[in-house]
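Every protein chain except one is present and positioned as in the full complex.
Read from first to last, the chains carry the letters A, B and C; within each, the first residue is number 1.
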Amino acid sequence: MTVRFVVLGCGRIGSMHAEYLHRRVAGAEVVGVFDVHAVAAETVGAELGVAVAPTLEDALAIDADAVAICTSTDTHVDVMVAAAEAGRAIFCEKPISLDAAEVDRGLAAVEAAGVPLHIGFNRRFDPSHKAVADAVAHGAIGAIEVLNITSRDPAPPPIAYIEVSGGIFNDMAIHDFDMARYVTGSEVESVYALGRVRVDPAIGEAGDVDTAVIVLTHENGCLTTIDISRRAAYGYDQRVEAFGSEGMAASTNHHDFNAVLATDQGYRQPPLQNFFLERYTASYLDQWAAFVDAVEHGTPTPISGLDGRAPLVIGMAAKRSMDEGRPVHVSEIT
Amino acid sequence: MTVRFVVLGCGRIGSMHAEYLHRRVAGAEVVGVFDVHAVAAETVGAELGVAVAPTLEDALAIDADAVAICTSTDTHVDVMVAAAEAGRAIFCEKPISLDAAEVDRGLAAVEAAGVPLHIGFNRRFDPSHKAVADAVAHGAIGAIEVLNITSRDPAPPPIAYIEVSGGIFNDMAIHDFDMARYVTGSEVESVYALGRVRVDPAIGEAGDVDTAVIVLTHENGCLTTIDISRRAAYGYDQRVEAFGSEGMAASTNHHDFNAVLATDQGYRQPPLQNFFLERYTASYLDQWAAFVDAVEHGTPTPISGLDGRAPLVIGMAAKRSMDEGRPVHVSEIT
Amino acid sequence: MTVRFVVLGCGRIGSMHAEYLHRRVAGAEVVGVFDVHAVAAETVGAELGVAVAPTLEDALAIDADAVAICTSTDTHVDVMVAAAEAGRAIFCEKPISLDAAEVDRGLAAVEAAGVPLHIGFNRRFDPSHKAVADAVAHGAIGAIEVLNITSRDPAPPPIAYIEVSGGIFNDMAIHDFDMARYVTGSEVESVYALGRVRVDPAIGEAGDVDTAVIVLTHENGCLTTIDISRRAAYGYDQRVEAFGSEGMAASTNHHDFNAVLATDQGYRQPPLQNFFLERYTASYLDQWAAFVDAVEHGTPTPISGLDGRAPLVIGMAAKRSMDEGRPVHVSEIT
Partner (left out) sequence: MTVRFVVLGCGRIGSMHAEYLHRRVAGAEVVGVFDVHAVAAETVGAELGVAVAPTLEDALAIDADAVAICTSTDTHVDVMVAAAEAGRAIFCEKPISLDAAEVDRGLAAVEAAGVPLHIGFNRRFDPSHKAVADAVAHGAIGAIEVLNITSRDPAPPPIAYIEVSGGIFNDMAIHDFDMARYVTGSEVESVYALGRVRVDPAIGEAGDVDTAVIVLTHENGCLTTIDISRRAAYGYDQRVEAFGSEGMAASTNHHDFNAVLATDQGYRQPPLQNFFLERYTASYLDQWAAFVDAVEHGTPTPISGLDGRAPLVIGMAAKRSMDEGRPVHVSEIT
């Protein structure tokens, strides 16, 4: 069986997903694409030789098994509801929405329709981070006690993006909140967050911060620290370190290449891979393989709608913590 | 412009090349495939949705710009001559042939036809090895004095393959001889080789060795050591280290993933990537990009026919050295 | 000139200092030792062949230039006052005291006497941590934005020690608070701390925690995270990572030896050096060299009395933060 996809949204991430699904994922093919910007959809459609739907309705009318929702965040829930009603298995990029009530509306529609739903927290499929999670799950480090996550983008996005991003906690740290739940296997109880504007004053003027440190407490007693920044001169820095009663498991980064130059100035290695398209290629492909497998076999998707909701609540708590200068319990967020 | 390829030979390496050319190389597409085993060609043809030629003549009659010669080594030269006469730009897998006279026949046909020719020593395009070669070429380590190459396959091929391989020097070490010429930028003068049967007595019974150490002298005074083995329990081990008057440049391996587990037993990292399809993916893609660019712009291919011939002569000298227990000058090989 | 020392306190750290001063520090010699446990002093005195003072008064009557105060923490200030009145240059182990008023009494006596004082935050002299601090100070990473400190002992001390230790923040994290001031070059403003009992319930019964995460804010805007534990199965884990506008500087650990074993199970390195006597040997020697140099030349000691006081206040703020579940400003600590 081949799972036939319609890709909704053909921006940077949508066009990447379309290409991967059509060319590099066994058991999958793209049968149509859509974007509110017609030229974006036409470019991808021409590249892959697949149908271009002029409207969302047309896109959902294409005979297909699944959709990949890669539209702008504010449209995710409307698209999700429509796709659910059309009976499609749904892959939705993160975050589902920046509004918890909207998330609930989307999840209710999915549940009513009884269609599979997977939220695109791809980092769970990064082989290095996954090795850390597996080590914890298999008891290789005993009981987990502390989790440290470092997450630094190479450079900030345009201010126009910052302005609609929902803020650093729900745009960027949301991946790390998901990672914390994934690696510890435990829900978050409370959040303490500190933020700073260090990279670009314009980010501050847009009401956001660009540098932050967050501490989470988990139900199982684990403490998680997260440090995030919109800038890292040396490349995309993505590390997870789990510390437990019997040891430590940690993922490290990938350099541009694996070579060293040694002179009287010391040993030099290249910078890190620049950004997520390079670093997380394997995660995107493995995520698709897992989703396609779940759809094909009718088994649960790896990352559920509730997995998509929880990090949003943590992000809201982080924002409130930073604003009010105190730790915030997630139960304070309705 | 899109360079249209016919892929000749659809075994393991040919089917990989076909997929890469058709799906992952910008400016290239596959318009036909051929294999003496029809089922192999049909499988690849169906996967890519391209024409399957029943004979080599049919394959060369397809309207195309270039061929990728991935047939068995003993047929390379006949196919090369036919492709040259058909006016195709030629990519040929290594080695061109195990017979120097045959190589010369092929190169003569290519020269007569005036078509581009590139020999598939893909490791030159590995970003890590390339960084070493670039460091040498740019003077970052001063004048090169010593080059150490380690090249260990994870496990030996079937004995049936060993029997027609041409021996470890021209089947396996030929990549390393090319690497020595590439990194040092200097021709080889003499060869001293020692071989052992340590992995499988059946390899010895087939007249070959499975473990070898080779020392090369270069025209520029550099000394190269090569150690090769048909077996490495910890994965595919491919390293190059250049030592010069002002420093050292070295490429290292890729592990299965980049994570560590630390316990009271120490720190553990995963084994190396298992074999060349994983380790050298980037090199294959970058090689294709370079070849397609050369064909498109009419510029010289990166690895010429003479670059394909030289390692074969070094391999023959290595074999003679091992057999006679003495260093052999390459000029002794006619 | 040789700086003549009397070593006061001959426990684990005092006997180490005595041996280093007498045998491995150029320009220093030990001329006497003292300990309230006579046998401890006699053992060291016999080993080094130096005078053993029966009382503190006798020890301070020995003709000497300096003292090394290595007695139990609760006696530091009394000894410091007596040594200051005796006109000795003073090296005092950390912490000066667990009571800020006591610290002030000691510092006042030192100031009144006009003698040099150095507090033994040896980690500043660890060549790896020092390289991080130097990188920050020299602008190699631009403006510092985030500092991450990991500090994990291999195993907890006896409960009897825990009971008089002053708690994990002032016993163990005090080194990390000093490191935060040292690397950032900026005073701490506020502290948020979370603690857990994960290693041994008896530590909790003694009123302490064994696992903690701390976040500091600095006057210069830097945010520091610290994670500490009384247990690390893989050895003594001591790392500092400074992240700034132009890069990152990080110190790493030392393994028991520098070798790797690679098999089909992966690559294995040995555990980390077990504890501070091994890891910080160079720091102790370099610290002595710096103190001896300051005494000999009448220049300021590298780590002043105020440098000894500040981390104590941070530790008190951390304790209060943990107890009250809120961030605490250091100005709240009188």
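Of note:
Throughout what follows, contacts are C-beta pairs under 8 Å (C-beta built on N, C-alpha and C of every residue); 3 or more make two chains touch, one makes a residue touch a chain.
These numbers were taken from a predicted model, which means no experiment stands behind them.
Considering B:Asp74, B:Glu205, B:Glu246 or B:Glu332, the position touching the chain not shown turns out to be B:Glu246 (whole complex). The omitted chain makes contact with just one of the residues C:Met248, C:Val295, C:Leu312 or C:Val330: C:Met248.
Checked against the hidden chain, the listed residues B:Asp237, B:Asp286 or B:Asp307 yield one contact partner: B:Asp237.
Although one chain is not drawn, the whole complex shows that of C:Val132, C:Ile168, C:Val191 or C:Val215 it is C:Val132 that touches it. Contact between chain C and the unshown chain involves residues 23-24, 127-132, 135, 140-141, 246-254, 256-264, 270. For chain A, the residues touching the absent chain in the complete assembly are 233-234, 255, 262-272. In the full complex, chain B touches the hidden chain at residues 142-143, 145-146, 148, 150, 152, 192, 194, 196, 198-199, 211-213, 215, 217, 221, 223, 225, 227, 229, 231-234, 237, 243, 245-248, 325-327.
Basically, only the chains that are shown with their structure count from here on.
Between the CA-based centres of chain A and chain C the separation comes to 42 Å, rounded to the whole angstrom.
Inter-chain centre distance (chain B to chain C, centres taken as mean C-alpha positions): 57 Å. Residues of chain C found to touch two or more other chains are 233-234.
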